[in-house]
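I have a structure here, written as structure tokens, and I will follow up with some questions on it.
For this view, one protein chain was removed and the others were kept in their places.
Lettered A, B and C in written order, each chain numbered from 1.
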Amino acid sequence: MIRRTESLLVETVCRILIPLIQLFALYVIVHGHYSPGGGFQGGCILGASFILMVIAYDIRWMKHRFSEKKNTLMVALGVFIYSLIGFICIFLGAEYLNYGIFHRILPVDVAKARSLGILAVETGVGITVMAVMVSIFLNLTTYGKHEKGEV
Amino acid sequence: MKIFAIIIVILTGAVLIYSTFDMPDWGNPNSPASVHVSPRYIEKTIEETATPNAVTSVLADYRGFDTLGETIVIFTAAIVCILLLRREDDKTH
Amino acid sequence: MEILIGKYNYWIYIGLMMIGFYAMVAKKNLVKKVVGMNIFQTAIILFFISTSYKKNATIPIIIKSQEVIEPIQYINPLPHVLMLTAIVVMVSTFGVALAVIVMLYKQYKTLEEDEIIEILKDKK
Partner (left out) sequence: MGEHSSILVVVISLIASITNVFIALVRKSLCYPFFVFILGICFLLSMDILYTVINFGTVKYKLGGWMPPWGIEYVVDHLNAFVIAIVATISFVVAIYAKESIKKEIAKPRLPYFYSTYLLLVAGLIGIVITGDIFNLFVFLEIASLAGYALIAIGEKRSVLASFNYIIMGTIGACFYLLGVGYIYIITGSLNIADLTRLLPPLYESKVTLAALAFFVIGVAIKIALFPLHRWLPDSYTFAPSAVSAFASATVTKVGIYVLIRISYTLFEPRFLTEITPLSTILVWWATIAIFFGSTIALGQIDFKRTLSYILVAEVGYIVLGVSLGNKEGFIGAVLHILNDAVMIACLFMIAGGLFYRIGRRNLTDFTGLKKYMPITMTAFLVTSLSMIGVPPTAGFFSKWYLILGAIRAEQWISASALIFSSLVNAIIFFKLLEKVYFSKKEAIPKYNFRELPLSMLTPIVLMGLAVLVLGIYSGKIISTVIEFTVPKGF
């Protein structure tokens, strides 16, 4: 039960554009080691794709794809990943957020372990930023109702 | 009220301009900020973190706790928006 | 004259900052206040970023094949990192401020500060 928008043009363009935007966002997140980019930037782009979905179609259609419960879960999940990685470092016997210690459990040297740690952390940041963007946008534009209409 | 505001703004501006005379020039490679802590990040980033992008390695590793803090800040913003605005009484499906 | 040209980045940020600060203190419309807050914070970000610049240097992504890495060839990454944090903080503050403004609008049906104060006085 998807309600179509009035403009066929907007719908078709968004249908093509949104997956590309999301793909690009993932590229920005994972390629942060070698080029400008990283969790925040990628997360913002990813969040923007969902916001575009809301603007081009409507909220119900977007929530059909990405429910509020999932969104709230993801807001917390990203930060949780980040802080959990810090805790794993403590359990392995190093300081909080000292990713170098991962070389004990992974078959890599210290520098590479740090690189992997950065990647994991950036992923967490990306998830949180994406979900937060969507959450703030929905709450602000609909006065917290998550539905079309007046105040 | 407007005059009061203008006075405050001009006072702040005066302090800012006054202090600018002792600041290093724009783009000076020998300014203290460029020689004290930051060179290590540029020199050692590949060796220590296997990440060529120094901004990423500083962001997520050398100063990783700041980044945790900022992720928490944005998490706070989301929680605050839900706390203040979200009303569950209307059923959405 | 040399001071004017050599430090022109500082003059720009000072100007921006005073505009933002004035809007925050003097404007009566709540959204204008928050926009002023944003300009103010952007000015600070501009200040930090301009301190990181070195003449004839490039972005801090180190070329792997290089034998000796000279810090002078790359701009200072630290202010960029700090400002990434500050931008996120700014966005969050902006979000919270807007949420509070939405609540205020729901209560008073206006965004002008003096009108709200007027309504509060009438209630008393």
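Everything that follows uses one rule, which is that a contact is a pair of C-beta atoms (placed from the backbone, for glycine too) under 8 Å apart; a residue touches a chain by one contact, two chains touch by 3 or more.
Please read all numbers here as calculations on a predicted model, not as lab measurements.
Engineer: By the document's own contact criterion, which visible chains does the hidden chain reach in the full complex?
Structural biologist: Touched by the chain not displayed, across the whole complex: A, B, C.
Engineer: Could you tell me which of C:Leu16, C:Leu30, C:Ile62 or C:Ile75 touches the chain that is not displayed?
Structural biologist: C:Leu30
Engineer: Take the complete complex as the reference. Which residues in subunit C touch the chain that isn't displayed?
Structural biologist: So the residues of subunit C touching the missing chain come out as 21, 24, 30, 33, 37, 40-41, 44, 47-48, 51, 79, 82, 85-86, 89, 92-93, 96-97, 100-101, 103-104, 107, 116, 120.
Engineer: Using the touch rule from the top, list residues of subunit A that touch the missing partner.
Structural biologist: 69, 72-73, 75-76, 79-80, 83-84, 86-87, 90, 94-100
Engineer: Hey, which subunit B residues sit against the chain that's not shown?
Structural biologist: 15-16, 18-19, 21-24, 31-38, 40-41, 61-66, 68-70, 72-73, 75-77, 79-80, 82-84, 86, 88
To be clear about the criterion, only the chains that are shown with their structure count from here on.
Engineer: For subunit A and subunit B, what's the span in angstrom between their mean Cα positions?
Structural biologist: 21
Engineer: As a quick test, compute the distance in whole Å between the mean CA positions of subunit A and subunit C.
Structural biologist: 24
Engineer: Using mean CA coordinates as chain centres, what's the gap between subunit B and subunit C in Å?
Structural biologist: That pair's centroid distance is 10 Å.
Engineer: Going by the touch rule set out above, which residues of subunit A reach two or more other chains?
Structural biologist: Those would be 34-36, 38, 136, 139-140, 143-144.
Engineer: For subunit B, what residues touch not just one other chain but two or more?
Structural biologist: Residues 46, 52-53, 55, 59, 67, 71, 74, 77-78, 81, 84-85 of subunit B each touch two or more of the other chains.
Engineer: Over in the complex, which subunit A residues touch subunit C? Could you list them?
Structural biologist: 34-36, 38, 40, 136, 139-140, 143-144, 151
Engineer: Which of the residues in subunit A come into contact with subunit B in the complex?
Structural biologist: Subunit A reaches subunit B through residues 32-39, 60, 63, 68, 72, 75-76, 78-79, 82-83, 86, 96-97, 99, 110-112, 114-115, 117-118, 121-122, 124-125, 128-129, 131-132, 135-136, 139-140, 143-147.
Engineer: Of all residues in subunit C, which touch subunit B in the complex?
Structural biologist: 3, 6-11, 14, 17-18, 21-22, 25-26, 50-55, 57, 60-64, 69, 71-72, 74, 76-82, 84-85, 88-89, 91-93, 95-96, 99-100, 102-103
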